[in-house]
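Complex shown without one protein chain; remaining protein chains in place.
In this document, chain identifiers A, B and C correspond to the written order of the chains, with residue numbering beginning at 1 in each.
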Amino acid sequence: MWLRVSCNLAFDIEIPTPFILRLRPRSGAEQWIERDEFKITPNIKILEFTDDYGNLYQRFVAPVGKLSIYTSSDVKTSEFVDVNFDAPFIEIEQLPNDVLCYLLPSRYCESDRFNDLANSITLDKPAGYKQVFAIEEWLRTTISYIPGSSDYPISATEVYQKRSGVCRDLAHLGIALCRSLSIPARMVVGYLHQLQPMDMHAWFEAYVGGRWYTFDATQTGQKGGYVTVGYGLDAVDVAIFNQFGPVAHSLEQSINVVQIKN
Amino acid sequence: MWLRVSCNLAFDIEIPTPFILRLRPRSGAEQWIERDEFKITPNIKILEFTDDYGNLYQRFVAPVGKLSIYTSSDVKTSEFVDVNFDAPFIEIEQLPNDVLCYLLPSRYCESDRFNDLANSITLDKPAGYKQVFAIEEWLRTTISYIPGSSDYPISATEVYQKRSGVCRDLAHLGIALCRSLSIPARMVVGYLHQLQPMDMHAWFEAYVGGRWYTFDATQTGQKGGYVTVGYGLDAVDVAIFNQFGPVAHSLEQSINVVQIKN
Amino acid sequence: MWLRVSCNLAFDIEIPTPFILRLRPRSGAEQWIERDEFKITPNIKILEFTDDYGNLYQRFVAPVGKLSIYTSSDVKTSEFVDVNFDAPFIEIEQLPNDVLCYLLPSRYCESDRFNDLANSITLDKPAGYKQVFAIEEWLRTTISYIPGSSDYPISATEVYQKRSGVCRDLAHLGIALCRSLSIPARMVVGYLHQLQPMDMHAWFEAYVGGRWYTFDATQTGQKGGYVTVGYGLDAVDVAIFNQFGPVAHSLEQSINVVQIKN
Partner (left out) sequence: MWLRVSCNLAFDIEIPTPFILRLRPRSGAEQWIERDEFKITPNIKILEFTDDYGNLYQRFVAPVGKLSIYTSSDVKTSEFVDVNFDAPFIEIEQLPNDVLCYLLPSRYCESDRFNDLANSITLDKPAGYKQVFAIEEWLRTTISYIPGSSDYPISATEVYQKRSGVCRDLAHLGIALCRSLSIPARMVVGYLHQLQPMDMHAWFEAYVGGRWYTFDATQTGQKGGYVTVGYGLDAVDVAIFNQFGPVAHSLEQSINVVQIKN
């Protein structure tokens, strides 16, 4: 399916403020960007670079006044996410070197504290995809998904105590549970077709059977329509923007996803 | 200045043919891509990746039938290239690690054979920008620039014997001469505003005074309007496409560059 | 000064256990490894790789029985750490791309929560080296350094509440304070000459004046003798080993540092 995704941000800048944006989707294994637009007003010097996860960043210093950021892309993505109940657990010694970092605890995913819980959730499941599926199911039934209920990231431990959270929170807990079973898991931030209410979205991927699979406890079925903007260990790596210095006043943040063809 | 650059390629594919394209400009230090479009027909699976020089590649297997490739970008670039006659030679021990590879001979730039010539061209010039400028001037007056005069790359040695060449040939010889003086030099392929006749273009950059500067013996003055598509050691690294197997019949190749705003 | 550093580890392995080691120092800007020895017994297949921070890792699966790891290196390092009170704060827009990741909060360094404290500690200090020096001094006088007092990492917030900690804890708090002032800071793990009691050591580096400087609140003066084994965002990235599965019984862990010549 073909989606047109767009994001509009505006800020009122009171002192010159360094920004780092992570809003530009890249073509990759699962999506093709046929058209891409990225307008920043006023017309300032912008540098673009990639990190080691393959994310695309823009750096600039916003001058005093109104700052507008508009990005829009036409993306080919799948109507259904790939599912493979037979995908086996990959022994740590067989994992590619660049997947190993997704096994360790990170800022918001304290996987070192979830071993007992993960074992109880996945009891009797064969190691691999079915374990992650059980974790996703458990999240869906145990942690209430309440969009807009929190403004800043909390860690998996806090999510588990609260028993509710936004998409990012459910992903953090899912990632922590997977890693505690030695299954590599990573955070994904991007767009999702027909998300209610529309906003940037977060989900997670787990590495089983030799590749990454998509999991999202906020949705049901195998519905696709995902557009990846960034990968990371957790929310730290995939903020859609970072600003430095006094927080600029946000004037607007609107997200749009429409299907433009099959 | 803002340019809209576009490239149209079409091929008649007789057997399934792997392609690698290098046609998508990326935002970087010297240019900002505000809009980017990339259409490949028919609608096939395409993978995109970057290499260690920062170039963006697309990989796919073209099925039998007509293959169309259309790419178009709106780019902010400089009206004049940067010039700095005082930029000094950088001692080899001060060069960044990732610049060292541009000191060595490569497939089409046999810099190990040009030391005497480079010394005679740059006699009495202080080490640095003025040496490269003397090389550029020497190319301009010694090697006839004849667009369209050759179809496949020849090496700097052959260019020097022929005393004429296409843009790529002049760049190869310029690079070989710079490297023979221990000045890092690299090939650049991309678009140039008002190039006559319009085509993809090649020029070179030399590393002096701690950064890369643009040189182009096919042009005069300090005219800008360059849009970089790829960097490399020489033409091997920056072909706009590679195909593997029997050569597909090319149906069309058209390049367009227009100024869309100041 | 020339140091011979060595580490002896031994484990009793009850089931085949994947290990990742980070114990092999590499030559770099600040140290030269003239001799290096790395013995793992029994004689098993080991893979070595580097990560994006430049750390060197070894991967293997330890079979049932006794596992011995012995590493020893002869290293040239400085007798005194570099100090430069005039090194200025580098504006975020001037930072190299690969330094930016050291500005963000990480698992054990919640820099997003330390802005007020950092400002009060560095009040009246010019931005740059002197701010970091004030942080180091504050740590030295405020947080009691108690070697061996904790076995697993705690985060900067917890360290601040406890008012005491091991070397790793002081480094975590120092890093969090620097980052909250937009000064990049990173964790370093390695050896230190004449450390009392001898053990692996942790300290931090801050990026001011265009390069990294060493800070260590557990020591006084400008004493050198540091040998870096690994860099990272925090303790997550620089564990000297990770094992997966049931924790293997540690039989021995001994560290040795002796000066072998001037």
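Operating definition for what follows: a contact is a pair of C-beta atoms (placed from the backbone, for glycine too) under 8 Å apart; a residue touches a chain by one contact, two chains touch by 3 or more.
All values derive from a computational prediction rather than experimental measurement.
Visitor: Relative to the complete complex, which of the depicted chains are touched by the chain excluded from display?
Guide: B, C
Visitor: Quick one: say which of B:Phe60, B:Tyr129, B:Tyr160 or B:Tyr231 touches the chain that got left out.
Guide: Reading the full complex, the residue touching the unseen chain is B:Phe60.
Visitor: Per the definition of touch given earlier, which of C:Asp36, C:Glu93, C:Asp112 or C:Glu158 contacts the omitted chain?
Guide: C:Asp36
Visitor: Residues of chain B in contact with the chain that isn't shown?
Guide: 18, 20, 49, 51-52, 57, 59-61, 91-93, 97, 100-101, 103-107, 110, 182, 236-237, 242, 244-245
Visitor: So that we can see where the missing chain sits, which residues of chain C does it touch?
Guide: Interface with the chain not displayed, on the chain C side: 26-29, 32-39, 43, 46-48, 50, 58, 76.
We adopt the following convention: only the chains that are shown with their structure count from here on.
Visitor: How far, in degrees, do you have to turn chain B to put its CA atoms on top of chain C, rounded to the nearest 5?
Guide: 180
Visitor: How would the chain A/chain B interface be labelled, same or different, where same requires over half of its residue numbers to be shared?
Guide: Because over half of the interface numbers appear in both copies, chain B and chain A meet with the same residues.
Visitor: Could you state the distance in Å from the CA-based centre of chain A to that of chain C?
Guide: Once rounded, the distance between the two centres reads 30 Å.
Visitor: Go ahead and note the Å separation of the Cα centroids belonging to chain B and chain C.
Guide: 43
Visitor: Could you tell me the distance, in whole angstrom, between the mean C-alpha positions of chain A and chain B?
Guide: Between these chains, centre-to-centre, one finds 37 Å.
Visitor: Considering chain B alone, which of its residues make contact with at least two other chains?
Guide: Residues: none.
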